[in-house]
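Let's look at chain A:
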Amino acid sequence: MIELSEEILLRMYYKMNQARFFEEKVEDLFEKGLIYETTYLSKGEEATGVVSCLALEKGDLASLTHRGHSQAIGFGLDVNMMMAELLGKATGYCKGKGGSLHIADVENGNIGANGIVGGGFTLSCGAALTQKYKKTGKVVLCFAGDGATNEGSFHEALNLASVWKLPIVFLIENNLYGMSMPVSKHMNIENISDRSASYNIPGLTIDGTDFLEIYDVMTKSLRYARAGRGPVLVEAKTYRYNGHSSSDAQVYRNKEEVQKWQKKDPLLRFVNYLHENRVFTDKQIQTIEDEAKTSIEHAVEFAMESPEPEITTVLEDIYA
Partner candidate 1 sequence: MEINEMKKMTYRDAIRLGMTEEMRRDDDVIFLGEDIGLYGGAFGLSEGMLDEFGEARVMDTPITEAAIVGTAVGAAATGLRPVCEMMFMDFITLGMDALVNQGAKMHYMFGGQAAVPMVLRLPAGSGSGAGAQHSQSLEAWLCHVPGLKVVTPSTPAQAKGLIKAAIRDNNPVCFIEHKMLYKMEGLVPVDDEFTIEIGKTFVERPGKDVTIVTYGTLLHKAIEAAEFLAEEGIEVEIINPVTLYPMDMKPIVESVIKTGRLIVAHEASKTGGVGGEIVARVVESEAFDYLNAPIIRLGGLDVPIPYNKELEAAVVPQRNDFVHGVYRLLNRE
Partner candidate 2 sequence: MEKEVISPIEKSSSSEIIAEKSAKELLPDSSQEKAQEEIQDEIELKPEPDPRLEKARATPAARRVAREHQINIQTIPGSGPNGRIQIEDVKRMVVFSPGHSGYSSPETAVIGTALEEIIGNPENVFSDPIKEEIKEEKSEKRETKIKKPVAMKPAARNNKSEMMPNPKLDFVPFVEGEVEPLREEIIVKSVPLSSLEKTSFEKTAPEKNEQQSENKTILTEKRKDIAERMVRSNLETAVITLTTEIDMTEVKDLRKKISKKIESQAHFRCTYTDFLLMATARALMKQPIINSSFENDEIIPHAYANLGFAVDTDDEMIIPVIKNAQDMSFVEMVKRRGETLKSVKNKYYTPENLEGSTFTISNLGMYGILEFSAIINQPNGAILSVGEVVQRVRVHQGEAVIRSVMKISLNLDRRVADGMAGAKFLQDVKADMENPSLLLF
């Protein structure tokens, strides 16, 4: 097991709290009608999103999913600009043109959240090809959901990454449902990681609510890919507390199931770990949580005060 420094634990806990508050705030803003677009909340998936990104090195890249707020916060995106983008403001990451589904910070290696399920696999191959070709030593972390692994692009990308030994770690956040379709109905295998066998690459299944396991496996996987040995497929079993989107009545699952998973809440497990190992004092923990909460409130303020994009920008940036 990889040793975790206080510093990394602090960052993890802070960002996971940020992610949790961010999603709660988005839910709130959506209900108030301030967020235009339907949103795909990642509440419950903070550990996979944040902790796996914290395992990255500076300069590594990431491709996010439509349920990508936690991933983006983990990757280090500015919550102010993220919130501004969700509110469609000119100060957002995409100047109000992308929205929640397309938050990107390409210069810093986030090649974008993706509205197409399975759209990120082949893009990651390309990004990884650049790293390999330019010998940068950087790795691409490709997020995807369980449903995306049934797309042809998943198999084409894994095959190509395998034969070309591209430096990619595919992290499948298996939240047990592809929208409403339970995993048991959309694939005939228990673990998505089994699919790695077809491409002769390592495949691992981990507990997506356990930050320790995630960090450990991801660090090792990234090291493997960085060494030029090819891609790795990691499946993290997790759970989303909200519906697929804000319009989801969640008829396909019962409250008991949600409650069962909430007992394994990644933040709860994290704080328990901090208590058990006496890493931080209660006051320190409280301070971290408050700071995270304040940062999100600031982000909302920033976004609300930000200007709407000029209507003339609608014709800008069609071509580079």
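These made the cut because all candidates are chains of the complex that A comes from, given by their letters.
We adopt the following convention: a contact is a pair of C-beta atoms (placed from the backbone, for glycine too) under 8 Å apart; a residue touches a chain by one contact, two chains touch by 3 or more; residues count from 1.
Since the model is a prediction, treat every value here as computed from it, not as a measurement.
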Touching candidate for chain A, same complex, options 1 or 2 = 1
Where on chain A is candidate 1 touching in the complex?
-> 61, 63, 92-98, 102, 104-107, 111-112, 114-116, 118-119, 121-131, 133-134, 152-153, 156-157, 159-160, 163-164, 316-320
